[in-house]
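Omission of a single protein chain aside, the complex is shown with its protein chains in their original locations.
Chain nomenclature is as follows: A and B, assigned in order of appearance, with residue numbering initiated at 1 for each chain independently.
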Amino acid sequence: MAERQSPLEPEFHVGSHGNFEHGVEILLTETRPGSIVQLAAWPGEEKTLMAAIRAVTGLALPDGAGGGSSDGVKSVFGFAPGKFTVTDEAEGLASAFAKVVAPAMGTVTDLSHGRTAIRIAGPKAEWVLSKFFAIDFALPAFPVGAGRSTTHHDVFAQIQRTGTDQFDIYVFRSFARSFWKALCHASEEVGYEVQ
Amino acid sequence: MSPRRTDTGGHVDRLKTIRFTFDGVAYTGHGGDTLASALLANGVTLFGRSFKYHRPRGLLSAGVEEPNALVTVLKGEVREPNIPATMVEIHDGLIAVSQNRFPSLTWDIHAVNQLGGKLLSAGFYYKTFMGPVVGPLKGTRFWMFCEHFIRRAAGLGSAGSAKDPARYERMNAFCDVLVVGSGPAGLMAAKTAADQGARVILADLEPRFGGSANWSGETIDDASAADWVRRTVAQLEARDNVRLLPRTTVWGYYDNNTLAALERVSDHKAQPAKGEPRHRYWAIRAGSVVLATGAFERPLVFPGNDRPGVMLAHAAERYANEFGVLPGQRVVVFTNNDSAYRSALALKQAGAAIVAIVDVRPQPSAEMSALAGEAEAELLSGHAVVATEGGKALSGLKVQRFDMVAGALSGDARSVHADCLLMSGGWSPTIHLASQAGAKAEWNEALQAFLPPKRTQKWVGAGAFNGHFMTLEAILDGRNAGLTAVGATVAPMAYPHIESLPCDPRPAPVFEIKAKGKSFVDFQHDVTAEDVRLAHREGFVSVEHLKRYTTLGMATDQGKSSNVPGLAIMAEALGKPIPEVGTTRFRPPFAPVSIGSLAAERFGDLKPERLTPMHDWHVDNGATMYSAGLWYRPMIYGLSGETVEQAYVREAKATRENAGIVDVSTLGKIAVQGPDAAAFLDRVYTNMFSTLAVGKARYGLMLREDGFAFDDGTTWRLGDQDFLMTTTTANAGKVMQHLEYFLDVIWPELKAHVTSVTDEWAGAAIGGPKARQILAACVTGTDVDNATLPFMGIVHGEISGVPVMICRLSFSGEMAFEVYSGAGHGTHVWEALVEAGRPFGLVTYGLEALGTMRIEKGHVTGAEIDGRTTARDLHLDWMLSKKKPFIGSAMMDREGLVASERLELVGLIALDNRPLNGGAHIVEEVDEANPHGSIGHITACCYSPALGKHIALALVKGGKARHGTRAHVSDPLRNRFGPVEIVSNHFYDPEGTRMHG
Partner (left out) sequence: MLITCPYCGPRDVIEFTYQGDGNRERPDPASQNFEAWNAYVYDRLNPAGDHNEIWQHSGGCRVHLRVVRNTLTHEISNVAFVRGDHSSAARRKAEDKP
């Protein structure tokens, strides 16, 4: 099949940029997961759905709002009551879930094309993200694995912390280039590298 | 060395020379200088001309409250006016100019206004420009001519028109404790809270932390106060739970402990570092706030108190001790309180002669007399300054015996030769932020000052903010505030050892010396004591009215030094005590905020925009892009030399003759999934969806609860419990919220989920007599013939190896199909379709041709579904199911919504063969000069290539009943008047034979 086109392409410039002479403090990349799937449980079915997620991905979800986990290949996090975003480097996650999520449990929505995954990493990741989002990125308030839903102006974003200094941001594909440009712009003062 | 720079002392770096210009003259200063201190060191006394009278003005203060010394800073083409010279840190290449003078600062033509002082008194603008014009000049152009010059003569600096290339940013921050102000109180609070493990932000508007400790000359625990500051700041810097924000003005205190601050990141640099913003706007959400914002010294009000060389006492102390600059050689101090004695001594120690200390109090304390002796100053107790002399610099002053109880002067005036007069009228705690947070300030009789109001949000005060002016009190307050802010128990502490001069904080209640001459209350707006009394005589009794009428406190300094003296004078005029007169509530911002920082990244190139998957293809292939909301869509694909009209006419024609393809990815798409999805759609749409077969689509209409039309679109049934709803581009977000509201709030029992999948799918609509042939040439895995893909049918197949979903539906009125693919494959599929269409004469078309073909077909869009039209108005009543209730069904039959005289959708044809305009009115009477009697208006118009006529859709009273009649289009703004024929909105192929094939 034809390769999926990245919405970032004309603005995706591999290399070091901005004020990088003293070293880069931000790494930016597009993770391009093969699958991005949204799962939503009917009220009361949340635990059953979480078990289904574990069965398909092997990832255990902690209880509580915004809980999540990642094994580097697959990631999952809650972004709303009973709703989860699951991603996988491989394609085909939506059909795998369609087999195990019965109509009585909830729904599966394939968003593999519709969301763009941007990873920001480095010692200044919290600093740069704080320019966009009015949420607390400090580690105690936003632990590794957890997910958050928030907005930067009109750009709706789901953010998962996948490392102490690393965040994966899922934005609507149509906004992705605009957001990417803004992210690069905001990273200039600390020096950034696109990988 | 500059004439007024001391050899030692202060915190400037004398080894570092910085070159800058002021009004075109080159000067040098040192590292750590402000523009004010550097110019003062160079002997400059004249900094600006006053607002109304163009009086020469010098420095009043050394800080953010400066009302006089406002300058314009030039950076390239960009001019930033009205910056206090006291807040500008000099850097190499700094260019600053003075303001409100013509042609030059030293020779100002408008200084003649000083002679006409009576004319420009309080309420001048109201009386002159807003009142009725009477007298001989009434109705003449002469008065308007004068107004131009008067307005030009009065004012501040002027803004430039060059685009500001600087970068501005916004930053969100969270902390347990925000400490505002870094004097001894703030520093101690920050350290205490940080020691408790709290996340602390410490912000100070000055570049150097430490506040008064930097110039007080006191010692704290056997170190100089300035060293104590350095040590404490170093401790804070070493902690990772503390963020230090120098040059950061906290200017707004909003609900739920949200505060706004402006960080001047790179104004002090010749060039910002790469990517570094000029200003950063901080939105800080703080668990609690420590307000350690200090206090402002007040001027005294007496004739000539605005002459260059007259300065606040502590400001002079600060220039001497922090910057190593002497504001004068022969200094007189004029005070109503003890604190000025310390300033006198500081200047004496820095090398100035203190000629006299003029104290309004009949008998200053023995301690003060001793300090006066130490300063070798003649102590003139029970005296007041009644006049000042000199032009652009002070040359002398007059002193007279003064009875502060009666406010009366007596005896002969005595002349004193001096080049600098320091005044102190007591201190006003800087309670602005607490006042913004809510509640009213409280007057303290002993301190003659407004103290912080009762707490309405989570803040704690410390130090001079609380009216605690001594350093020891500040440090104790700071520690307690730090503990309180983190919720820790306040335990007693060992007192630090502080060496400071004695000072009783209670001033004498003297604000004004009444004598002949202009006595200024508000220096920046040129409001005099007499203006305040005039306002009272003219009937103003409320302090809020006084403020507006005299403009006292309304300048860029927001009356930081003038509010309390102004109130005191008003209170005296009213014969009421100050607390009964009350004070105005402070509002944000505390100090001026750059507009750039508020706009931040939402400006210009960084404004968010939405692009379809095929965006780059469109741009590469000659499309002129058009912004539709946040989206960018092709308007036309113009050939060279083509006008917009020629392009869309060609595109529409080719589509109707052969085939055309248009990007419809922007249509809102919502996945509606779950066992109750069909039932939910039945309630949401006016027509039935539960009866729709899997693999079929249906056109649907939604109403609002009030019965008006809301949105339309097709919804595709992809599975038994799986629908794909499409909405208009503009309403996608609104429809989504509408659906979510009903599922969450009204019908929580329904098992249906809605998800925005707009961005999941790329959409290409391909239509025209040859559209099916083109699809047949490139689609694999399914047939596209009439049997397999009937009207409103859906099939799944592949194009060029990529899965696609094809629905046969038509907006153009032609045999048409919408081809959906994963967005990441959008361009791939689009290119394959364009390639397959080449032999068939396929054209790409944009919004203009799309709009033209929809007008020809009479389809409605947002222009017609405008929130005021009903389904009946739009002839969509055939879609209103009678078998079920739906959103809006209960309200849609209300009397007013079914009235016969409502505006209904019709078509119009221009009978004079000229273009029609959107928004133009339709009238019955032919009265071009006096158009009246509108019967409706045009919602959309175009030249129709299919009809060869200028046509329009319109909403017209009576609608259908007028088909076949004539009326006139009237559009006086665009000089358009002409006959039209009213026809059906279905101009083209009303039977739909082309669409059905």
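Things to note:
Operating definition for what follows: a residue touches a chain if its C-beta (ideal position, glycine included) is under 8 Å from a C-beta of that chain, and two chains touch if they have at least 3 such contacts.
All values reported here derive from a predicted model rather than from experimental measurement.
Considering the complete complex, the chain that is not shown touches A, B. The missing chain, though absent from the display, is touched by one residue of B:N241, B:T258, B:S500 or B:S881; that residue is B:T258. The chain omitted from view is touched by exactly one of A:I36, A:M50 or A:V86, namely A:M50. Looking at A:P33, A:G78, A:G106 or A:G145, the residue that reaches the missing chain in the full complex is A:G78.
In the full complex, chain A touches the omitted chain through residues 43-44, 46-47, 50, 61, 63-67, 78-83, 134-136, 140-141, 148-151, 156. Chain B meets the missing chain through residues 254-256, 258, 283, 285, 438, 683, 705-706, 737, 740-741, 744-746, 748, 885-886, 889-891, 894.
Just so we're on the same page, only the chains that are shown with their structure count from here on.
We define each chain's centre as the mean of its Cα atoms; on that basis chain A and chain B are separated by 32 Å. Contact residues of chain B toward chain A in the complex are 169-174, 199, 273-277, 283, 285, 601-602, 605-613, 616, 630-631, 665, 671, 673-675, 721, 748, 751, 753, 755-761, 800-802, 822-828. Of all residues in chain A, those touching chain B in their complex are 1-2, 4-7, 9-10, 18-19, 38, 40, 42-43, 103-104, 106-107, 109-115, 130-131, 133-136, 138, 141, 152-155, 172-175, 177-179, 181-182, 185-191.
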